[in-house]
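For this depiction, one protein chain was excluded, whereas all remaining protein chains were kept in their positions.
Every chain is named by a letter (A, B and C) in the order it is written, and numbering of its residues begins at 1.
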Amino acid sequence: MSAMLLNKEKWPDFVGRLTGKKLWAPQAGGDGMRFAPVAEGEVPALDYGNTRVPPKQAVFPQTETLFRFQVDGEKVEEPKLEEEAVLLGVRPCDARAMVIVDKLFSWDEDDPYYLKRRELVTLVGLACTEPGLNCFCTSVGGGPASTEGLDLVMIDLGENYLLEAITEKGQALLAETEDLLEEAKDDVAEQKEKIINESEQKIKRSVNTEDIPGGLPGLWEDPLWQRVSASCLGCGTCTFLCPTCHCFDIQDETEGFDSRRCRSWDSCMFAEYTLHTSGHNPRPSRRERTRNRINHKYNYYVDKFDVIACVGCGRCINLCPVNIDIVDILKQVEEAL
Amino acid sequence: MSANNYEPNIVAFLCNWCSYAGADLAGTSRVQYPSNVQVIRVMCTGRVNPLYVMNALQQGADGVLVSGCHPGDCHYMEGNYYARRRLGMLKDLMEFIGVDPRRFHMSWVSASEGHKWKEVVEKTVEDAREAGPFEGFRRRRIDW
Amino acid sequence: MTAKPKVGVYICHCGINIASTVDVETVEEYAQKLPNVKVARTYSYMCSEPGQVLIKEDIKEQGLNRIVVASCSPRMHEPTFRKAIQEAGLNPYFLEMANIREQCSWVHEDTGEATEKAKKLITASVAKVRLLEALESKEVDAEPAALVIGAGIAGIQAALDIADAGFKTYLVEKTPSVGGRMAQLDKTFPTLDCSACILTPKMVDCASHPNIELLSYSEVEEVGGYIGNFDVKVRKKARYVDFDKCTGCGDCASECRVADRFPSEFDQGMGKRSAIYLPFPQAVPAKYTIDPESCLYLSRGKCGKSPKCQEVCGAGAINFEQEDEFVEFKVGAIIVATGFDPFDASRKPEYGYDDYPNVITGMEMERLVSASGPTGGKVLISNGEEEIEPKEVAFIKCVGSRDESVGNEYCSRVCCMYTAKQAHLIREKLPDANIRIYYMDVRAFGKGYEEFYDRVRRENVRYIRGNPSEIFKRGNKLVVKAEDTLTSTPLEDEVDMVVLGVGLEPRADMRKMMDLLRLSQSPDRFFLEAHPKLRPVDTATDGVFLAGCCQGPKDIPDTVAQAKGAASSALIPLARGKVTIDAQVAEVNETTCRGCGFCVEICPYSAIEMVTVNQFGHEVEVARVNEALCKGCGSCSAACLSDSIQPKSFRDRQILPQIAALGAMK
Partner (left out) sequence: MDLEKLRETAAEVAAREDVKYLIGWKKGTYGYRVAPGFIEDADGAAELIFSPLCTANLATYLTLVEKLPLPRGEEPDDRKTALMVKGCDSRAVAQLLVEKGIDRENVVVIGCPCPGMVDPELLAEKYPETEEPAEVKWTDDGFIVIRDGEETSVSRDELLAEKCRLCRYPNPVISDIMLGEPVETWEPAEDEGVNEVENKDVDEREAYWEEQFSNCVRCYSCRNVCPLCYCQDCILDRLNPTWVNRSVNFSENTAFNIARAFHLAGRCIECGECERVCPANIPLGKLNRKLAREVRDKYGFEPGLDPEAEPFQASYKPDDPEDFIL
């Protein structure tokens, strides 16, 4: 029971079956801004490109309270993380991104908050049949139907969704909803193959990333960094909306005498990110910050975890206000090598 | 909490020379008024950064009052004129984003207007009471 | 940030002023639990010696480094407690006061509410005090000179005292002569000494005093700077008479083509003067002045073939080309003694002042009974044909005082006595006249006043309790319509003459002085003193003091006393030679300043300037504060978009925690 069919008419029933867990799905209104909790009785539609804010926020919230405490008091209270969650309609690139980020959060020290949330979440993926204009997942080791990181993948076959369990969590989900599903017929594999191939063909943008990790250190002082960063506004759009960016900043926030220690997403594109107390900033301008962003994704991360920390989702390209285009930068890097 | 049985919490910024002195005079004259208004003394209304108003609402105030010298009477000559312009703009902005206009008031109370201070306090409290507890963009007790 | 804050909170009972409404023990218990609070105590009178000792000992023994005193208004006792903690070795600015008396216990009856509010105010004070910074006040030299504005008896006395103490004094008088209102008076109550006799020597003194520079017929135009260092600009109006050449002989006035054609200001319009005139015979300086409005030559450009005054002046002092001159000087202190305006009786039309010539004001009566007045001291009225002595004289008191209908709720304090005095003087001159005084109350509170009032009553002056409602004419007589409220008898009293006991009003032109010196008005519209009891001659502007009736109606002894008080206050910075500049001034963070100059535009004291600094090889413009000029108002900082300019002790990072504390305590 690893490949099943779900008739699209039964999609509401399928969703309705996932009770007792916190359901997340792409928000209806709000320009497909983000994944949001699904209200009871609501049936999320899956006819969207991709959310602007990646689903990483479900396991790595933009702001997360680590513990609460009283100013001048002994009382410290930690959050209870125990609610199971299901994310519906996760794109393969975003699921891959979680696998990539997992490496960081389970590296030298385990991050209990992140890892606990990851443990409690089931990712129900949706393979891409209509990739976006700036998708380039195939250049960085992914693909429109990649299952890496997913527990269950859904492929749109027209009348039906093809559901394939990838993990035990996925299996369990199929088991729970067995009565809504049909066994897939033999020709499904072929149909699936065709759809995936077509989808791959639709991905227009590509870049050869093979030599980039090894080449970047040699380009440290290359004029290309000045060129590609000149127009950068130094905002956090590219990093906040990136599914693999994972930097955070920790602050104590107080209301009266109640205080909480929380962490919020931070961005290496912000000037204060590396600002020292002394006033010295080792990455003093947008040039160094842009160089860092590319190096982190295509050099340091590869060095440390043997994987490019970019999944080719295209968000940073789509949403950069000044057309800073990572594919274009990578091509310039390639040329400079 | 319903609007009827709640006591509005009001933060007031008073200039040292006129309104704070006027509030002191109200005390010396034993004028009685509601206890909901908590005063922060500044040297001049010109000192009141309009963002204080935003901050007070965010941090739990249900209403904010700024009070200074009558136009022309500023101890520093012009501070209240600047305050009037800045806070007038802020009031427009706050209303536009959906803050009940009854939550923010500005007044001129001179050092000799102890009774006017009482009236201003009563009006401010009454308005904030009618507007109800401020939830808006209050820095709520945040969920985990 | 230095050591961790250890806060002491001291809650004053103020006898029962606070403790009867605020549950101080509950507040104490509460305050002890506040973050960073090491000690919280209550005491019956914190400001008393033992109260202060309590604080000082805790500072020493418990190592406190921040103090909150919850008591009366900081406007009252902040200096007291600053001094106290300084004596215990703490920086005096490590103090914050919670006003739980004027703004709490005195204005709330409910103990629960007042106690809760006291807790909030203390919480906010603790929140702020932790973040206060140590400040050092600076001293600058004070200019050893004073400016006195107005040369009536108050200004004259103040100027003489300061000059006698050895300091240069500029005495500025708007009119051509010093003397003011007192010079117009005949006798003074209750001693009946001649006003001119006691005033004139002082007038002469102030003109001849080596330390006094008398600027008559002059007006203050600009005042800048601050205590110890005021910059003053004075306009000396053109007299069209060479001050040095004029001998005061008076030939010009008698020969003037329009001689004795204009109402004399000094004689309340009852006498006449020429276009060139000396206000009154004893005027100081005894220099003639041409009134440009009445002078034919100056107003029309032509006076016969040539101006008469010019022809007759042997000294050649007439100079029609003269222009206003400006003098500028620095002083360390300023005394405002600008006096009052008599109430304009036209504003009570029911008394017919504008319609009936024999209805006159008290000031007119002064001139009428004065030997130097228009009638040579004879009390005369006109019956339409000739000047006769009145038989029936009525006085009406409280005209324009204690009268909400004209906006004057206050008592003018001198009318009771001057009407009594004038009744006495008439009695002296007209032994057979029937004199009555209509009154609401008689206030004879000063030394010898009650006795004088008694004496006048015994001189057959009738006091009738009742405020007349109307005066109208019946034949040759004036009818005073009133009700004797003691007997409830309506009266229609036929008299020959009515004297209106007009009150004192703030000067119509006081706005100018308020703008120049940043003064405020009290509800009665007179100048506001810094504290009604304890700082009655001070104003909210450091170094500016009040004397005489500009601060409120008063009689001559009180005026002189206040003038002497103002002089002694003004002498403090002069004698010390230095003034302390408030440490609570603004400061610029030059690293974050973006150089927009908003603060420079805003600063009313021009205390901020843009300077070029080198930041890591780049020349950048940043704001810089001149601490001696900054008054710490903070207007600059609310306009600073990068929060780079901040007033010390009122920084955003000190105020925001106050807001947070108050907001959190719902």
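Everything below uses one rule, namely that a residue touches a chain if its C-beta (ideal position, glycine included) is under 8 Å from a C-beta of that chain, and two chains touch if they have at least 3 such contacts.
Values in this document were obtained by computation on a predicted structure and should not be read as measured data.
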The complex has one chain that is not drawn here; which of the drawn chains does it touch?
-> A, B, C
Spell out the interface residues on chain A facing the chain that's missing from view.
-> 30-31, 33-34, 52-53, 62-63, 133-134, 204-205, 230-231, 233-237, 240-241, 249, 251, 253, 262, 264-265, 267, 270, 272, 284-286, 317, 319, 321-325, 327-328
Touch residues of chain C, complete complex, unshown partner | 591-592, 594-599, 601-602, 610, 615-621, 639, 641-643, 651-653, 656-657
Chain B positions in touch with the non-displayed chain are 50-51, 54-55, 58, 71-72, 78, 81-82, 84-86, 88-101, 105-108, 120, 123-124, 136-140, 142
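The definition used in the following text is that only the chains that are shown with their structure count from here on.
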Taking each chain's centre as the mean of its CA atoms, chain B sits from chain C at a distance in Å of 31
How many angstrom between the C-alpha centroids of chain C and chain A?
-> 73
Taking each residue of chain A in turn, which ones touch at least two of the other chains?
-> 255-256, 258
Indicate the residues of chain C shared as contacts by at least two other chains.
-> 660, 663-665
Once bound in the complex, which stretches of chain A touch chain C?
-> 71-72, 254-258, 279
Could you pull out which chain C residues touch chain A in their complex?
-> 35-36, 591, 660-661, 663-665
Please name which positions on chain C make contact with chain B in the complex.
-> 73-76, 99, 101-104, 106-110, 113-114, 116-117, 120-121, 124, 514-515, 518, 520-523, 528, 540-541, 584, 602, 604-605, 631-635, 637-639, 647, 650, 652, 655-656, 658-660, 662-666
